[in-house]
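Presented below is the structure to which this report refers.
Every protein chain of the complex appears in place save one, which is left out.
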Amino acid sequence: MEQPSPHILIIDKSSSELDRLQLLLQDSNYSVTVHGDIQTGYKQCLASRPDLILFDVNLSFDRGSLFIRQMKKQYNDLPVPIIVVTQEAELDKRISIMEMGIDDLVIKPYYPEEIVARIHLLLQESNVPYLSSRPAQQGFSGSLKEMNLIDLIQTMELGAKSGIIYLNRGDKEGQVHIHVGKIVDAIVDDYDSIERAFLHMLTWIDGTFSVVIKDIGHDFPPVAANTQKLFIEGAKVIEQWRKETGELPALHTHLIRVESSQTPGIGNEEKLMLRQFQEPCTILQAIDRSEFEDFYALKLIKYLLEKGFLIKTEHERRRDERSSFSVNPQQLRRGIRSSKNKYSQIFSLFRRKRRHEQDMSLNLTLDENDETNLNLKSNYDEKTMNKIALTKAELLLVRQKFSN
Amino acid sequence: MALLTIQKDAQRIGEIVVVGPSISLQKRLITHLCHEVILTNNNTVFGRSRITHELQLFFYGIGEKEQYQDFAWDIVGRKMLGYMIVFNWYDSQAFQETQLLVDQLTQRTNAHGIIVGDVADSFLSIHSGVFEHGFSLSSKLSFVLWNSAEKKNAKNSMRIMLDTVINHFD
Partner (left out) sequence: MEQGQKTTVALKPGIQLQLLRYMLTGSSPSAIIDAMQAFELIPSYQFVWEKTLELGIRIKGDHFSQSDIFKRLKTSEQYKMEIGCAEPLQRCEANDCLFQNPDCLKNKLKEQIISLYRMISEYLGIEFKP
């Protein structure tokens, strides 16, 4: 007797990846139902038990975790395997997702083939019949913050691997083709040379990557420029990019133009850039969408921010207030000057001490109305340089004191 | 107006910032490490420890989450001797908050630090071999367990942090 097809329930927003995944699953003889939100997906689960659930936790993290708990409770006797997909790059967040008690976690962007392989595996473990087998795609993926393009290429070079590195930043996608550890092609936007496309992608520090290891054929000649030279040039580009972006809020910060009929004193290029921010838009999106070269676009945005033509959206400002590790100096000064501020006492200790460093007599005041100008440097991203005020001999004295 | 005066000869000062999810634990640690706790309220603790006539350590306990996130690390981080992150080892919520804080702080400052996990709640269940030396997480960050019911043990955490500072001294 023919066995019924295993039923896969997918809860995710529609995307090209999802369409492809659906097709692949159907090709592998699965019956697939797709819902765009957790609510309807949940109702479907109550109506009939699926053999496996795949859902995107980013649709709603809280409801997602509730949904998982409900499913565990509902099918306590015969658990339904759950695969969660997420865009979350941070390991801590991924851990908290795993701790929800799911069976597998896949980071977006994913390869539909990889998901199919994982589904096969999970269903096999839970003894649900499956009718075809596909080898998993070989490769790995992650965040460019953790491994940048140079790290990836060096890794491929070290192992003399062949394959394609797919990079994603915002809406953009780029590819670097590697043959036996050597770059043979780089494709992004309409850059006409491999070197330029490659150098452009090096500035993608905030995106994600996926590496697919496969034989890409032998037709390509290796890239003209010497790889080492390209790396040196690339390192310079990365350094410059970090420096330029370090002076701005994070690239995913939403900005909006200040409503004003007049924009005196700015040129046509600045005006063109301002147009990108008619609606709230991240710095990265504006750079990607603008017709200017990335570094130039960055300079224009910096100028517009400094002159007050661009500001953070209300949402971003509220977020800043909540998470103040990225406080800006203005906020900090405001905090220090506020006579009601809880920390003014401690701050005043620091201020006084700095000012009277050379004084023989040091009076520390806790006067809350004291307003002292602090020379604060705008230093969002760079680590604070630590220069200990004590000598080694003094440190040894302190060490001795705490040994007794 | 002037609430406290430091004596004329006290010219050399090392600063240590104490952070963590609980102000009461910060206060307890500072009390164990200092000769006197000069200022304390619900949000801040300030204590000092005299090493010699010329040399003192200042300990700043800067309160709970909202406070330490608003703290001027840019200013203080430049010269501080180090930081101590203290939390209740058995409290899962405090642990999660500490994890986040550790990651943020190590990105925010280059200073040396020590994470101090208080095990007073269940001190006897911990093997003595775990207490003495601490564990290094990186060249500038260590972890140590602390029994907040015992003063001697707090000195141990200071010692471990100082060792990493001294080892790195140019």
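Descriptive notes on the structure:
By letter and in written order, the chains are A and B; residue numbering begins at 1 in each of them.
Operating definition for what follows: contacts are C-beta pairs under 8 Å (C-beta built on N, C-alpha and C of every residue); 3 or more make two chains touch, one makes a residue touch a chain.
Keep in mind it's a predicted model, so treat the numbers as computed, not measured.
Residues of subunit A that touch the chain left out of view are 91-92, 94-95, 97-99, 105, 107, 136, 138-142, 146-147, 151, 155, 158-159, 161, 211, 213.
Although one chain is not displayed, subunit B still touches it through residues 89, 95, 98-100, 102-103, 106, 115, 125-127, 129-130, 132-133, 135, 137-138, 141, 143, 145.
By our rule, only the chains that are shown with their structure count from here on.
Taking each chain's centre as the mean of its C-alpha atoms, subunit A lies 32 Å from subunit B. By the touch rule above, subunit B contacts subunit A in their complex via residues 1-6, 8, 10-15, 33, 39, 43-44, 46, 49, 51-52, 55, 57-58, 60, 62-63, 67, 69-81, 99-100, 103-104, 107-112, 155, 158-159, 162-163, 165-166, 169. Contact residues on subunit A toward subunit B in their complex (touch as defined above): 92, 323-325, 327, 332, 335-336, 342-343, 345-347, 349-350, 353, 360-367, 374, 376-377, 379, 383-390, 392, 394-399, 401-404.
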